[in-house]
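One protein chain omitted, others in place.
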Amino acid sequence: MEKRIAIIGYAQSRHQYDVQKTREDLVFDVAKEALANAGILREELGTVVTASTDFLDGRTISNVFLSMAVGAFLKDESKVEEDGAAALQYAMMKLMTGTYDVALVEAHTVGWQFNPHQVAAYTLDPLVDRQIGLLNDIAASAIQANMYMNKYGVSVEDLAAVSVKNLGNAANNEFAARRLPDVSVGEVLKSKLYYDPLRELMISQTADGCAVVIIASEDKVRKLGVECPVWIEGVGCCQEAYLRDRDLVSLSGLKSAAQSAYQMAGITNPFTDLDLAEVTERFAHEELLICEALGLAREGRAKELVNNGVTALGGDLPVNASGGALGADPICATGLVRVVECVRQIRGEAGTHQVPGVKRALAHGQFGLCAQKNTVLILGGE
Amino acid sequence: MFRNCAIIGCGQTKHTSRRRDVSVAELAQQAVQAALDDAGITMKDVGCVVSGNMQGFGGVAQPEQWLGDWIGCPGKPAIRIATGGTTGGSVGQGACYTVASGMYDVSIGVAWEKHSDSKEAGATTGLMHVGMGNLFHALTYGLSLRNLIATSAVGAAAGVAVYQAMFYMHRSGCKQEHLDMVAAKARRNAAKNQYAHLQWPNCRPEDIAKTETIAWPFRYGHVCPASDGASCIVVAEEKTAKRLCKQPAWFLGLASYSDEENQLQSENFGGVGVIDPSEQMGCRVSAKKAYAMAGITDPQKEIDLAEIYQPFPSQELIFSERLGLFDDGTAWRHMEKGETDINGRLPISVSGGVNATNAIGSSALQRILEAALQIQGKAGEHQVPKKVRKAVAHGWGGVTNYITCTVLGDSPR
Amino acid sequence: MEKKSGVIVVNGLPIVQAQFNWSVGFQMQNFLKALANKKFLASKCPECAYVYAPPRNTCSKCYKKMEEKDLVELSGKGMLAGWTTAYVELDGKGNFVDLKKPKLIAAVKLEGANSTLFMPLEDIDSKKLKVGMAVAIEWSPETKGGWKDIKYLRAV
Partner (left out) sequence: MAYLKDERPETMMVEGDWQVGAYRWKAPRLLEEFSAGLKEKKIIGSMCMGCGKVITQPRHLCGRCHRRMDERCVLSDWGTITCFVISPKVEKGKYKLFGMDPVDTGTLKLGEILIPVFVRFDGADSNINCLLLNAKPEEVFIGMRVKVVWAKEPKGQMADLEGVEPIREK
């Protein structure tokens, strides 16, 4: 990369379903905290990029009343209607042009306002799938899960093991919404069945939440004398074709996104080069698919990672040490929360779920049905 | 490093009130195909797709996930940007940033809107939805329905623009007949633009003055239509641009500063600290930043042409002043003298502008696109007679608190 | 004095809704009209030969245009690629409603098409489902040229 960009400050809200705060307060508090964390004043910001969507927020132009809360008064401002990780990528591009040197990236969703699975149904092809009226994101992912399980002989217990791992990890994370320390495979398989094989505990926990990350260009980082900047070493993003015309079992879009991110960061063997991965798994089986697409396991073999504890908190390559999206899923913010969690780990500020000696981590954000759009970021300490 | 980049291809569809011959996906595809053809490239050469519209108006959430197949998203990085009225401007700027940052060599920016897909005229429910949360909040506190209708429904077509116009007229001395003149100019110009919606050859201010008053000082003749349409630009870095295009339109400066909510309400029915919505501090700041980036010190002399986002005629006057093209409160005098006509000293909105064609999500991108066409000399019938070296494209959105300001030129920075 | 909770819940008026009528474009129109004659149309890309079902006018792989001449008729038979049993469904207003009788949703690759279609599957026990199983379209008794003409998919 010509111009290096670093994360200098972060904050996230305590995610929970129905947080007792207005949307404006939620965003304001987190933005304020992130600015304090970065040790800068609002006046020093150059540009602000937010991520939220109109359908989820229940307002056309969802960012319009939040500019003031997020600190964008008379600042360059833009909104990405995507996952927060994509917003971070866009803000990064803005800094890379040298037009601005500090950017604030904010992402939020108040999942309580309206069922996000209904919103997912609104994203379907209005001429075909919305007319047939069967699908939503859970249904589509359930079909994906079935296809994957049939193709590679993965059992439903393997999926439940992912939930057990992530929900257990979430118990250590004070910011997570669904914290189940001692949940067992049996309990996961007894939870309410939505679309076979996806049960309540295999579906991400919708939450109200907000995450803010402050990034700065290298010159500014030096000027500010930031103690532990976390550098964005690589970034990649890719969109796949619509549900009907893509291979659901392999996330080719994520593969391509990961490839460009690895290339940029100079990673040849992700399994050894990375110390930690935080991925957005809206459903238990997605974590397996994602691990394969990221090149951490061969196709169909990701279940071994979970079953052998490789991706567990104390494993070789912990995946979702924070509990991931199964722990808390504030839709648009989820990708940015992954970034925040990586930064916490690299800076050694993760508290009870700290993984020792994290130097390089991968954050992944996704949006759309069955992970249609993916963003991969490689973060590294100094 | 800001890597030099330029617009090398432009595409837009014919705008009308009902493009029922195509689906919204096909509409966007038409614009993309036209832009690729214009640039002389294929979809394989494109590195990144930036897209946007206002999803509430089309009824499809995150439409780029579905219609991405029609605009070339599959297998590519794709960013969806939506900022209300400025969506198009933000998409254009997004496409510029993706290239200027050095991440991709060629990007396309595509924006669209299809109002006829909505059952209500002008997508009123979608528009009302901006303040729906506030509205329901206020109703729980016994907001009188009479007040509600008087303050919102009376101006439904004109919205708060009518208040903004009143403020401007009061402080500048501009009269209703000047608004007629601006509207007539837009209709006249649109007649020369084959893609425009409301075309009225040789429209005179007297013709506009004959239309019914909706809320003084606005008449029906002043109001923008709700159009179906899409537009697309192809942005390329310096080498590619020079290789592919005889006269690229270079990005010189860009900014999108936001102001406090300009229209009485903030989140949860709070008030706002802006007394005069025609003050437009966001536009002042955006223009200053964009000009500074472009190395423009005296916009009044250096800018050759402006494309202003003016759904209502008063806004052309307000924003031309805020963009530094005229002294405060004098825009209407210059307009009266014909300086902003197609053959005038400083032509403004020669495409007819938003006043003649308003496909909301795409409107602000169209401003950038039209400015580029003028620089490239490809505007056809509405090409201005003089050489255009530097042009400014503007967009406003949100509750008139979002501004995008883009400066294009005929030579790189 | 007892402190009230921090926020007020503001409910919307359920009668307020935004309604849409999307124009379908010529390829989908051809498709929907052909359903009346119990024909299932698809479109084949002249460049890469990928077959889209339902038909469309642009190829997402090579970005070529497809016209009426590129329409092909499918047999209405296909192969099961994946499925799920739905125990709940959305009511359109954001609530999950428990289904008394679970529904099957199938992902099916129609013979001659590359696209996967998501359709209801009926008349079969979910335990007997297998990937690659043959299925066929069951047409409504009366076909009028719309999505309702396809009743469901059944096992052959």
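All chains are identified by letter, namely A, B and C, in their written order; residue positions are counted from 1 within each chain.
The definition used in the following text is that a contact is a pair of C-beta atoms (placed from the backbone, for glycine too) under 8 Å apart; a residue touches a chain by one contact, two chains touch by 3 or more.
The structure displayed is predicted, hence computed values, not measured ones.
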item	value
Neighbouring shown chains of the undisplayed chain, as defined at the top	A, B, C
Selected residue (touches chain absent from view) among A:Lys32, A:Lys151, A:Arg301 or A:Arg347	A:Lys32
Listed residues B:Thr13, B:Ser51, B:Thr357 or B:Gln374, member touching the removed chain	B:Thr13
Full-complex contact with the absent chain, from B:Glu177, B:Glu238 or B:Glu260	B:Glu260
Residue in contact with the excluded chain [from A:Leu127, A:Ala140 or A:Ala265]	A:Leu127
Interface with the undisplayed chain - residues on chain A	21-25, 28, 31-32, 35, 42, 55, 58, 67-69, 71-73, 110, 112-114, 118, 122, 126-127, 130-131
Residues belonging to chain B that touch the chain removed from view	9-14, 18, 20-23, 30, 34-35, 37-38, 56, 59, 124-125, 129, 132-133, 136-138, 140-151, 153-156, 162-163, 166-167, 170, 194-195, 212-216, 260, 264, 266, 268-276, 373, 378
Chain C, residues in touch with the chain not shown (by the definition above)	4, 6-26, 28-29, 32, 92-94, 147
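Basically, only the chains that are shown with their structure count from here on.
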item	value
Farthest chain relative to chain A (centres taken as mean CA coordinates)	B
Selected pair, greater C-beta contact count between A-B and A-C	A-B
Length of the line joining the C-alpha centres of chain B and chain C, rounded to whole Å	37
Multi-chain contact sites of chain A, meaning residues that touch two or more partners	22, 58, 126-127, 241-242, 245
Residue numbers of chain C (touch at least two other chains)	12, 20, 22, 24-25, 28, 60-61
Chain C - residues contacting chain A, complex	5-7, 12, 20, 22, 24-25, 28, 50, 52, 54, 60-61, 81-90, 92-96, 102-103, 105, 107, 114-120, 126, 131, 147
Footprint of chain C on chain B - complex, ascending	19-26, 29, 33, 42-44, 56, 58-59, 68-70, 72, 74, 114, 116-120, 123, 125-126, 129, 132-133, 136-137, 140
In the complex, chain C residues that touch chain B	8, 10-13, 16-26, 28, 56-58, 60-63, 65
